[in-house]
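Working notes for the structure below.
Omission of a single protein chain aside, the complex is shown with its protein chains in their original locations.
Letters A and B name the chains as they come in the text, with residue numbers starting at 1 for each one.
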Amino acid sequence: MADTAAVVGAVEDARGTNYLNAERGIMSWLTTLDHKRIAIMYLASILVSFAIGGVLAMLVRLELLTPGRTIMDADTYNRIFTLHGVVMIFLFIIPAIPSALGNFLVPLLVGAKDVAFPRLNLLSLYLYWIGGVVALYALVHGGSDTGWTFYMPYSSKTAAPVISTVLGAFIMGFSSILTGLNFIVTIHKLRAKGMGWFDMPLFLWSIYATSIIQILATPVLGITLLLLVAERLFGIGIFSADQGGDPVLFQHFFWFYSHPAVYIMILPGMGVISELIAVHSRRRPFGYKAIGFSSVAIALLGFLVWGHHMFVSGQSPVASAVFSFLTFFVAIPSGVKMWNWLATLYKGSIVLTVPMLYALAFLFLFSIGGLTGLFLGMLAVNVHLTDTYFVVAHFHYVMMGGTLIAFLGGLHHWWPKLFGKMYDEKLARIAWALVVIGFNATFFVQFIMGARGMPRRYYDYLPKYQFFHAFSTVGSWILGAGFLVMLYYLLISLKNGAPATKNPWGGASLEWQTASPPITENFEHEVEAVHGPYDFEAALKGNR
Amino acid sequence: MINQSARAPSEPAAVTPKFHFAHHFDSAQTQFEANKLGIWLFLVTEVLLFGGLFGAFAVFRSWYLPAFVEAHHHLDKVMGSVNTVVLICSSLTMALAVRSSQQSKKGSTAFFLASTIALACTFLVIKYFEYSHKIEHGLLPGKLWHAEGFVYPQAKIFFGLYFMMTGIHGLHVLIGIGLIGWAFLRNSRSEFSSSYYAPVEGVGLYWHLVDLIWIYLFPLLYLIG
Partner (left out) sequence: MAGQDTFWLPRAGSTIAKEVDFGWNLVLTVSAIFFLIVVGAMIYLVVRYQRRNENEVPHGPEHNTKLEVVWTGIPIAIVMVLFAVGFKTFLSMAVAPAESLEVSVTAERWLWTFTYPNGTVSVNELRAPVNQPVKLVMSSKDVIHSFYVPDFRIKKDVVPNQYTTTWFEATEAGEATLMCAEYCGTGHSAMLGKIVIQQPKEFQDWLDSAGADAKLPPAEAGAKLFVKMSCNTCHTTDGSPKTGPTFKGVFGRTEEMSDGQKLQVDEQYIRESIETPAAKVVKGYQPVMPVFKGLLNQKQIDALIAYIKTLK
C-alpha cells in the first residue's frame, strides 16, 4: 500500500474499476460531475480545435508558398489566418493546459475528490462548447477577417460577420473565468491534510497564478468585446474616430487583457515543465520557492506591460518608455525559472523519457522565444520589428515552442494516468524529432524575413522573401507529419496500449499514489500528505 | 478526523439542512468557506467588468469635459436620485433577509426577500421611464441618434457610455431579481436555517455589489457628468 497516503478510513464500495468505465453511455459523460471525465472531454475538444487550427495553418503556409495567388484569393486568406489565430488562441491554447490537464490533476494533486464546484466545472465546459460553436458559426457566413486582435475601426467597418466571432470569444471568456475561480477555491480549501502551501507541487503554483490572471483580466476582455458588439450593432462611437471616439483606446483595452493572457498561456506550461524536470531527473527542484513565487510575480507584473504592443500606435513616448521598462522586468522571473530548471538537472538522475525530451525541447525553444521578446521590448528595435514576421516567429516560439511543447510533454507524462495505457516509445520519439525539427524549420526563417522587413498578415509579398516563405512552408509539412504520427500512436495506445502501472515514472506527488486510471473517487482512502511532492526516496519505497 | 466514508460519492447530497454538503468537502464548514470565497472571487470579476467601463468613462471625460458637462444636464436628476434611494433601501431589506435566515426566521426572510424584489422592480420601472424619455429625445447612441441642439458633438459619446453602463447595470438588476426569486423559492421550501443559509448570503453579496455599482454610477453620470 502506498505508505504515503495515510489510511484513515476505507471507502466501502468502489463501483466499476476506474472513472472511465464507472458508468457507461454518452449521457453519463455529458452529465458527469467528475472532474476527470470533464477533463477528458476538454482534452478531446481541445485536440480537435488544435487540428482545426493546424489545418488552417497548413492552408496559410501553402498559400504563402509563392507570391501572389497560390491556392486562394486575398479575402479568403484574411479569413483563414484570422480563424487560425482565433481558434488557436481562444479554443486551443488558453484552455489547453488548465482545462484539460489542470482539471484532471488539480484535485488529484491536492488530494481531493473533486474540484470545489463540480457543477460550475461542467458549466465551464458547456460554455466552452457553446462559445466555440458560436465563434465557428461565423464560418458559415464566410468567416471574420479582422485578425485575432479585432482592431477598430476595421472591425466595425468590414462586411464580414465579426459579431459571432466576438461573441464566441466572449462566451469562452466566461468559461475561462469559471475555471480559474474553481481552481483558486480548490487550492485554497481542498488541500489534503498536512499539505501546506509549500508542500504543493509546482504545477499547482502555476495554476494558481494563472487563475488569478484569468479572474482579473478576462472580465476586461468581456467588456471590450461587448463594446465592440455595441459598436457594430448601434455604432455607439466609443472606439470609432468619426464620432469622436478613439480606436487606440480599443487597443489599450484589448491588450490589457491579451498581454496577461499570454501569461495565462505560458504559466501552466512552465508548471508542467517544473514537474517533468523534477520527476525525470528524480530531484527536488532547485529553488522551489523561487519557481513558485516567480509564477506569481509574472502574473502580477504581466498586468503592467500591455502597452508594448502599441509602441507605434501613436501612444505617448512617456507611456511607451514605462511599458518598455516594465516589459524587461517581466522577463526576469522567466529567467529565474530557466536557471532553476537547469540547476535542477545538476546532480540529477536524468532519463531521456519522452516527457523529458519535451521538457528539454521546451528549454531550447522557449529560450529563443523569450529572448526574442527582449528584441521586441526594446523601443527603437520594436519600431522596426513590430507587425513583421519577427513577431509572428516570436509568438509561435513562445506559444508553440513553449506552451504547446509543454502541453505535449504533460500529455505524454500523464497519459498513463489518464488512460491507464502506455504509448509506443519509438514512434513517440520519432514524432518528437519531427515536431522539433519541423517547428524550427517553419519558424526560425520567419525571424530572418521579419527582420528583413516582411510584414505580417500579408497575402502577397515581394520576390525577395520567396526563399524564406518556401522554406517555412516545407518546414510546416515536416511539422504536420510529426503530428500525424503522434495522432496515430496515441489512438493506437488508447486501443491496445500496454497497461500502465500506477507510477511508471517514479513520481512522488499524490496523483501517482492512486491507480492508473484513477477510480471515480480519486483515492481509495482519505488522503493525508505525509511526504512532499518531490520526496522520491519515499516514492520509490512505495513503488517496490 | 472522522471520515465520511459512509456517503457513497455519487449519491445526491442530502437536502436536509444540517448535512447539506457535497461529498468532496470534508465538512460543512469547508464547503461554506469555499462557497464564500467563490462568490467573492466572482464579485471581483464583476468589479473588473465595470472597471473597464469606468476606465473608458474617465478617459473620455478628461478629453471632452465640456461635452460631458453639457450632456449630463439631459439626464433626469430626480429620477436618478429616487432610484438611488430605492436601491439603497433594497440593500437594507436584503441585509435584513440574510439576518433573518441566519436566525431561521422563515417568515420574515420571505418578507424581506419579497420587498427586495419589489424595490428592484421599482428601480427598473423608473429606469424604463428614464430610457423612454431619452429615446423620445433621440438620445440613443450611434446610428439611432437624432437629437439636435448640442453644442458639442461628443455628447454622443456620453450617451453611448451612459447606455452601456446603465444598460449592463440594469441587466445585473434583472439577474439579481432572478437570483433573489430563487432564494425566495428555496426559503419557502424551508431549505434554510441558522446552520445553512449560504445561498441567501451569496445572493445578498451579489445584490450589495449591484447596489454599490449604482452608487458610483449615479454621481458620475448624473451629478458631475
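Going forward, contacts are C-beta pairs under 8 Å (C-beta built on N, C-alpha and C of every residue); 3 or more make two chains touch, one makes a residue touch a chain.
It should be emphasised that the depicted structure is a prediction, and the values quoted were computed from it without experimental measurement.
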Exercise for the section: Taking the whole complex into account, name the chains on display that the unshown chain touches. Expected result: A
Handout entry: Option touching the unshown chain, where A:161, A:247, A:292 or A:438 are the choices
Key = A:247
Completion exercise
Given A:30, A:133, A:342 or A:491, the correct residue touching the omitted chain is A:342
Practice task
From the listed residues A:158, A:466 or A:501, report the one that touches the chain absent from this view.
Solution key: A:158
Practice task
For the chain that's not shown, point to the residue among A:71, A:312 or A:498 touching it.
Solution key: A:312
Problem - Where the unshown chain meets chain A, residue by residue - result: 73-75, 78, 145-147, 151, 153-154, 157-158, 241-242, 247-248, 281-288, 290, 311-314, 317, 320-321, 324-325, 328-329, 331-332, 335-336, 338-339, 342-352, 360, 363-364, 367-368, 371-372, 374-375, 377-384, 386-388, 448, 451-453, 455-462, 536-537, 540
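To be clear about the criterion, only the chains that are shown with their structure count from here on.
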Completion exercise
So, in whole Å, the Cα centroid of chain A is separated from that of chain B by 34
Practice task
Give every residue of chain B touching chain A within the complex, in rising order.
Solution key: 1, 3, 5-6, 8-10, 22-25, 30, 33-34, 37-38, 41-42, 44-46, 48-53, 55-56, 59-60, 63-64, 67, 140-144, 153-154, 156-157, 160-161, 163-164, 168
Practice task
Using the touch rule from the top, collect the residues of chain A that touch chain B in their complex.
Solution key: 8-13, 107, 112-118, 120, 177, 181-182, 184-185, 188-190, 193, 215-220, 222-224, 226-227, 230-231, 234-238, 243-246, 249, 253, 256, 520-521, 526
